[in-house]
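Note that one protein chain of the assembly has been removed; the remaining protein chains are unaltered in position.
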Amino acid sequence: MTDTGRVGESTGKPAGKSKIDYSKGPAPLNINLQWCKACNICIALCPTQVFEPNRDGKPVIARANDCIQCAICWQHCPDFAITSNYK
Amino acid sequence: MATAEKQKSDVILQYLRPRKKFPSVWCAGCGNGVVMSALIRAIDRLGLSRDEVAMVSGIGCTSRMPVYMDFNSLHTAHGRALAFATGVKFARPNMKVIVVTGDGDALAIGGNHFIHACRRNIDITAILINNNIYGMTGGQGSPTTPPNAFSTTTPYGNAEKPFDPCSLAKAAGATYVARATVFHAPQLEKMIMEAIDHHGFSLVEAVSNCHTYFGRLNRQGDAVAMLKSFKDNAVMLAKAKTMTEEELKGKIVVGTLYNETKTEFCDEYQKLIDAQMGGKK
Partner (left out) sequence: MANKKRKLMQGNLACVHGAIYAGLRFYAGYPITPSTEVAEGCARELPKIGGKFIQMEDEIASIAAVIGASVSGAKAMTATSGPGYSLMSELIGYAYITETPSVIVNVQRGGPSTGLPTKVSQSDTMQARWGTHGDYTAIAVAPSSVADTFAETVRAFNLAERFRTPVTILMDEVIGHMREMIAMPEPGELPVFDRVKPRVSPDKFVPFELTPNFVSPMPAYGEGYRYNVTGLTHDVMGFSTNRADEIFVKLDKLKNKIENYKNEIAKLRVEMMDDAEIAFVSYGTVARTALQAASIARKAGAKIGAIQLCTIWPFPDEQIVQLCARCRKVIVAELNMGQIVNEVRRVLPRDIQIHALQRYDGEILTPMQLLEKLEEVL
């Protein structure tokens, strides 16, 4: 049975694709919205679609529990605006 | 001196120039930032000290990179980065000298310095960010603009043929030559590490996206679209060796294309000094 992956709901184990239970700690990623230029690369490249664009086109974490800490987003961010809280 | 330590994802932030304002001047989605990220990670993984690194560039979007990083930064004149870098390296052979340059900077006005730096096999690492256009000045053709492509100075299509920077470097005497694209960020980081570690002239060509000019003028889409096309058109070296020239048209061959050890210029000159000084200090 799959959980809907809502953040904050503690089920004792992580839902979604992540091996980490993000509800027990900080969000998977830290986004610097001052430095982000809304280029869309992280949103588009994320293999598990963790992000959604906000009104400014900048990423917000919509599906935290799908974050597998693959590093694609922070390695491809041209403005060093994403870092991981776990790696 | 490569360390196998796990890097933290915020390692970049530790290497940014203090008192410099961020974000950078580069367009949103510009591959330059991806290369800078890979470069800093590579330097960190190699365990180099900041004082031993000289970061030299010419003029162009790519050449704005050194000012953003906390190394000995030398932002020189158009095309001349490798000549300045030769002066730095030859005067201070113990330093790691890294040149960040672009396709126009290195291969047009800088062409002569490019082939001679390769020829000398001087221990400098050149990271050539190839976006097939002159971005900073508004989208003119460059020596790597593909045939028939549009630019502001090739408004009816490019009638010229492009250089292949990697072939040129190898033919001129470079002893480490590698290519990746900004889509292949982890490979880029690894190649940059190898290139810096390599004792001799190293070239890493980073194929990059100028969606603002090249992409727009040639209907290649935005940054994401161009990265996706790098992914689709990239062919790993091993696979490329099994393909015909016809099959490779329009493809980007990614990998370490050449890696040999040959005598390096500063070492050879030091031998002359030692001989002339006859062992006395």
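Think of it as A and B in the order they're written, each chain with its own count starting at 1.
Convention: contacts are C-beta pairs under 8 Å (C-beta built on N, C-alpha and C of every residue); 3 or more make two chains touch, one makes a residue touch a chain.
Given the structure is predicted, the values throughout are model-derived calculations rather than measurements.
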Could you list, sorted by label, every displayed chain in contact with the chain left out? B
Please identify which residue in B:9, B:72 or B:145 touches the non-displayed chain. B:72
Identify the residue among B:8, B:92, B:216 or B:239 that touches the chain left out of the display. B:92
Had the left-out chain been drawn, it would touch chain B at residues 17, 19-20, 50-52, 54, 56, 66-67, 70-77, 80, 83-88, 90-92, 94-95, 112-113, 116, 269, 272-273, 275-277
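Here, only the chains that are shown with their structure count from here on.
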At what distance in angstrom does the C-alpha mean of chain B lie from that of chain A? 31
In the complex with chain A, residue positions of chain B that touch it: 6, 8-10, 12-13, 16, 22-24, 26-34, 36-38, 41, 182-183, 185-186, 189, 222-224, 227-228
In the complex formed with chain B, which residues of chain A make contact? 34-41, 44-45, 71-72, 74-84, 87
